[in-house]
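Have a look at this one.
Only one protein chain is missing; all other protein chains are in place.
Labels run A, B, C and D following the written order; every chain starts at residue 1.
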Amino acid sequence: MNAVDAQANAVEVRGLNKFFKAHHAVVDVDFDVPAGGSLGIVGESGSGKTTIARMLVGLERPTSGTIAVTGRDRSRPARGARERGRRARELQIVFQDPYTSLDPSQSARAAIEEVLRHHGRDLSLTQELVDQVGLTERQASARPRDLSGGQRQRVAIARALAASPKVLVLDEAVSALDVSIQAQVLNLLADIRAETGIAYLLISHDLAVVRQLCDTVLVLRRGRVVEQGQCERVLDAPAEDYTRALREAVPVPGWSVNA
Amino acid sequence: MNSVKSTWKRLNKALGRSGMLSLAFLVVVLLAAVLAPLVAPADPNQSSLLDAYAGPSGAHLLGADGIGRDLLSRLIFGARTSLLGPALIVGVSLLIGIPLALLASWYGGWVDGVVARVFDLVYALPGLLLAVLTVALFGPGLTPAVVALSIAYIPFLARIVRAAARQQRVSPYVDALAVQGFGMLRITVRHILRNIAPVVVGQAAIAFGYALLDLASLSYLGLAVQAPTPDWGVMVSDSDAMLKGYWLQVLAPGVLIVLTVLALTVLGARISGEKPPGYLRRRPAKAVAAEKNRTTVGAAA
Amino acid sequence: MGRLLLQRLGGLLTTLFLSSIVIFGSLYLAPGSPENVIFGSRTPTAAARAAVRHRLHLDQPLPVRYWDWLTGVLHGDLGTSMVTGQPVADRVGAGLGTTLLLVLMSMIMVLVFGLTMGLLAALLPGRVDGVVNALTSVTVTVPSFVASALLISVFAVQLGWFPASGVGQGLGGRIQGLVLPAVALAVLSCGFLARVTRNAVRDQLEREHVQTALVRGLPRRTVLRSHVLRNALPPIITAVGLLTAGTFASTLVVESAFAVPGMGQLTIQSVAQKDFPVVQAVALMLVAAFVVCNAASDLIQAVVDPRLREAGSTS
Amino acid sequence: MRDRLFRAALAGTSVALLATACSSGGAANTPDAKSNFSTAQVTTAPGTKSLTNLTWSGDYRAPYAEDPVKTADYPEETILGNVCEPLIRVAADYSLQPGIAKSWKQPDSEHVVVELDPRATFADGKPVTTDDVVYSVMRNLDPNVASNYADSYNDLGSVKATGPHEVTFSLTKPDYIFDRQLGILGSAIVEKAFAVKAGANFGNANVGVMCTGPYTIASFDGTNQMVLKKNPNYWDPSHAGKAETVTFKFLADPSALANALSSGAMQGAFDLNSSVIPQLGKSSAGKLYIGAPGSTTQNIDLIVSNFSGGLGDARTRQALSMALDRNGIAKTIAGGAADPLYAVAGPGFWQSSPAATTYKAAYDQLAAQGVDIAGATKLVQAAHATGKLVTIGYPAGNPQSSQLAAVIQQTGQQIGLDIKIVGLPDQQYGNLFTDPKARAAYDGFITINYMEFPEAATMYASYATKSGVQNFNGYDNPQVQAALDAAQGTDDPQARAQDVLKAQAILDKDLPWIPIIAPRALLFQSKDVTGAPLTFSYMDNSWITAVGAP
Partner (left out) sequence: MTAPLLELAGLTVDIATEDGGSRTLLDGVDLTLAPGEALGLVGESGSGKSMTVRAITRLLPRTATAAGAVRFEGEDVLTMGAGRLRGYRDSGVGLVFQDPRAHINPTRKIGAFLIEALVGNRKVPKREALARAAKVLAEVGIDDPQRRLRQYPHEVSGGMLQRVMIASVLLAEPRLILADEPTTALDVTIQREVVGILDRLRRERGMGMVFITHDLDLALAVCGRVAVMYAGRIVELRSADTLHERAAHPYTLGLLGSRPSIDARVERLTAIPGRPVSAFESGPGCAFAPRCSFATAACETTPPTLTEFDGGLVRCLRVEEIHAARTEVKA
């Protein structure tokens, strides 16, 4: 395992709010992701989970509240290329749609190399990353349009890892994949975390996926935190009605449609 | 050798038969224009009154015009002015339009609003009218006509570039690059521009064709290229020949204009890979695009 | 809907206002002076020139003249032609009817032939589509002046069916005289509209909601009418709006080619004569025609497609 | 299919000049000699029957104004003479005939006395008074009017009523050609009371004019057509119009005009473009008439705009002139409706003169010189001008001018001159005539010139004397000046011819203008009308009165 200070939080979010015109998308959200930990944010559409992810990576600006990653504040937009680069090396993101999250004109290898070069890292790491996410030689040199959804998502993960971030935000990163592929990627993500000690912040609507990948979970509804805690506790013994409703809506063996 | 072959194959596949034919035709026209002094059988301005309206013969392959100038040579040299003007127009409007469109699409918000408003305003002035007014200002000539049409074509191309860039801009890969710490300039130039290049090149080819038409119309009206400079538009305006029944004098340049524009539009549509002609996409069906649900990946083959 | 209407109207007025400043300003900043036309080739005495400049108000500062012009326009007075001394409205009015008739005739042809060809191509894939496609590929590249030359040589000079130039007396004579110019204007637009129609209808035919309608057992005719054609309208309307506006601009060329005494010819003539009040009025009317066509097409689209009704839905 | 859309509005430079006169006393009230044109050459068969309407070409654009003196170009000069008669009438053969001026005489070289016809009335029935005549003449000198004919009266000392029907013009210089100025639109008589009341709006389309002519303006839309109406109370029944109304239409495009004529939509036209000759020659709707050589004063020349450039050496100019294939140009570019021109004041300026034989003898000698490329090349070499750049401007909108420019360029090449031709838009081209700075960029420019009346002395004086309005290059030769001064002060046509020819001989060597061709009058009349003149006399004159049904 990696020598990460278990005490330090990889991500600390306090009093986060986001308004879009009159719409209050994120309301007073607080959470931590411990270094090397894994937090799942669950919610239905419109719950504000993706907005939180975008604020974390700096694609949206919080209306109020603070975001700190590895102890450094990033609630204000980065000034200058240096700061942008540093933030990039702290936290990366993998998006949902593998078909649009890669530059269609760039091969996996080129995309990874571009990032490595940008962060001044050794280009020989490319092969390492390609191997780490389980891409073949041929796949690594192919354009995205010649890859399947799962392969593309592996490329996206490799590209994010190329910055060697401490935290990886997974924004519905497996929900668009076929079931059999989803399992592969989930296993891959678990392996990576085990190898590198990277912290995950998984945004998902799928409780089962969260349970599989995360230690802690945060349930979000209409921008507010409903419930937060260890996965086992929250999912097995929900304290809130909403969490219970969510959980019961998931079809499982013996599940009845007319609740 | 192999790579030449494969490039050829790829080109063939991308452009299709009509596209390849168009390309071939345009290459011939372009070569004729560039090499005009070498390929033209005679000096396009050399007149000999004895040959006035001479029919096609060994001396004049397509015959001669009203003051005995070789028609073929005038057509060949005419390709120069006829192509140069549109090239300038497209070049200038791309040079100004692309940065504006990229800025607007990158920043969105009020920047986009202002740029779009300005485009709308210029777009409200018909290019031909703008050109006629410019001519009223500076007098006829290629330069004022080119300047006016360049201005008129900026929104024409910039709107398309903006829409295409906007589509890229909202693509997660751009967000991913931004999260990687890449700056706006690098992302727009190295990624967005590269990805919309086919659209830009294709639409530029189509715009080239339409600029050629507009410029030829102006030359026809006597407002752009001036006689006796050989130019296709000017040659079509030779009412003298028409009245006297020498149709070839008028029809040959007319047909060349039509064929060149046809080739350009076909090629442009092929390159940009779109079905409806892009110049019509005044407002991309935004509502429809936005409504289109994100389909689950791989829902059906 | 009401808000959209207001918004479009506001945009229209803004565009006209800004255009008027641009046109007015640029015309008067131009080198050369309008009074030269009146003096012809002779060099007038300084006194004579000054007198004429005073009479034409050319000795006043530009903003003053613009203000005078603007207040005049707001009172319905478009000014006085510098060359003939007539009210501009009279000069413009004389040609306006002819040009409107010409554009109307041309657009009727465009609608009839363009829509028919486009629909045929869309609904009959294969050979018909191929033929129409080939035809429209060519016609969209035929500029109106080349079309004019061809039409005159065939239908006026060779066959003598229509006058090659000018228009006759009365509505009948005017229509007969305008047939060829209208065709010359319509050639390019027909192809254009046919292609847009074809693609729009094709696009709708492939839409899922059309499958829904089909899978509900609705007759093909009904599906075509109330789903395919109806939903294909917006791009077609945009095209018609653009083409109408473009046709107004093309009258500059075609009216010259056929010596049609309309606005286009008046524009070219007035530009040559530097008769600025007339140029200003005609140019603004062309701009207005452009803007009105575009605004109208937006509004009609909003009627067809409820999603466009919220103001500001387009940018 | 268009061309003269932008026809150089200024290409036809109308010239009306003062001339001096000597003191050979009492002149005749009728032309002193008959014209040398045969009747068949000057006019078509006179119309005999009346017409309800006549539709005629008003030339390439609508008149700028109805005021007879405001603008002088083909449209105004073709139409307005029928509405506003000049003091003296001009016949088809250019002879001066009594009109409002019943008679006129020149008691000495500096006075012209005009006797008004007491019958003369304006269209509103009011009689023409000496006051109206004085006012009308003096308008030309009023800067507020900005008359285009102001130059005609540059040397007018005064004009006064010297009797109930008598007006006396006092000149500041001797001039026996002054009576010609009374036959052009500058001396068109307008009603003073009406003009004063109308003020600056006099002649505007919506205010109109008040004149004495056989026709009045019924309507004018400023752009497309002007309708004239017969004046029912015209004061001179012998000169009354035959057509009840006359509709003038303005078509810029020669082919449009040709089509209108051959389809019968229009019944007649002057000033046709030579390109329509083949079409109209075949037309069954009417007949195309080509005037005799010298039937107009129009002359197409290359004006040398400065003597310091490529055309600075007279030998270069002579060489270019020698090398020009005038016959070929006349045949090809002008479609045979023009004649080679060997002196700027060619037959059109003296054909009708009693001294025509004298002029012709000298002219034939010039014509006999022929084309001599070898000689010209040598001259160019002698002038050390081989390879020199010569820039020539021409009106771009006019295809004939561009063709001519191309031929001149080609000719220059043959004799070793590097000629660059520049097509100029109207405005710029027009500036060449008014702005010395604009001219400075060119060594020469092509012009289509005309004068309202045929007088060689006046034509030469216009460009070869120091005060000539068309002296664009500063040409100054005392001998020419003296000869032309003498000609203007000479009453006897023969003696005047001698003086003119003296000047012409020098000008043929100095060549400040290089003559090229002289277009003939072109007229088309439909089968149902006849009577229009075949000379340039339609300009400024009430020519419609002769037109009627055959």
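We take it that a contact is a pair of C-beta atoms (placed from the backbone, for glycine too) under 8 Å apart; a residue touches a chain by one contact, two chains touch by 3 or more.
As the structure is a computational prediction, the values presented were derived from the model and not from experiment.
Only one residue from A:Ala8, A:Leu123 or A:Ala208 touches the chain missing from this view: A:Ala208.
Touching the missing chain, out of A:Asp32, A:Glu60, A:Glu83 or A:Asp178, is residue A:Asp178. Contact residues of chain A toward the unshown chain are 44-45, 148-151, 178-184, 186-187, 190, 205, 207-209, 211-212, 231, 235-236, 245-253, 255-259.
Within the complete assembly, residues 125, 207-209, 211-219, 222, 226-227, 230-231, 304-307 of chain C touch the chain that is not shown.
Just so we're on the same page, only the chains that are shown with their structure count from here on.
Chain C and chain D have Cα centroids lying 41 Å from one another. Averaging Cα coordinates per chain places chain A and chain B 46 Å apart.
Multi-chain contact residues of chain D, defined as those touching 2 or more other chains: 1-2, 5-6, 253, 255, 427.
Residue positions of chain A touching 2 or more other chains: none. Every residue of chain B that touches chain D in the complex is listed here, in rising order: 45-50, 52, 66-69, 135, 139-141, 220-222, 226-229, 237-240, 242-245. Chain contact summary for the complex, chain C toward chain B: residues 11, 15, 18-19, 23, 26-27, 29-32, 137-138, 140-146, 149-150, 152-153, 192, 195-196, 199-200, 202-203, 234-235, 238-239, 242, 245-246, 248-250, 252-253, 256, 267-268, 271, 274, 279, 283, 286-287, 290-291, 294, 305, 307-308, 313-315.
Those residues of chain C that touch chain D in the shared complex are 32, 36-45, 47-52, 55, 81, 83-87, 90-91, 94-95, 145, 148-149, 152, 156-157, 160, 163-166, 168, 256-259, 261, 265-266, 268-269, 272-274.
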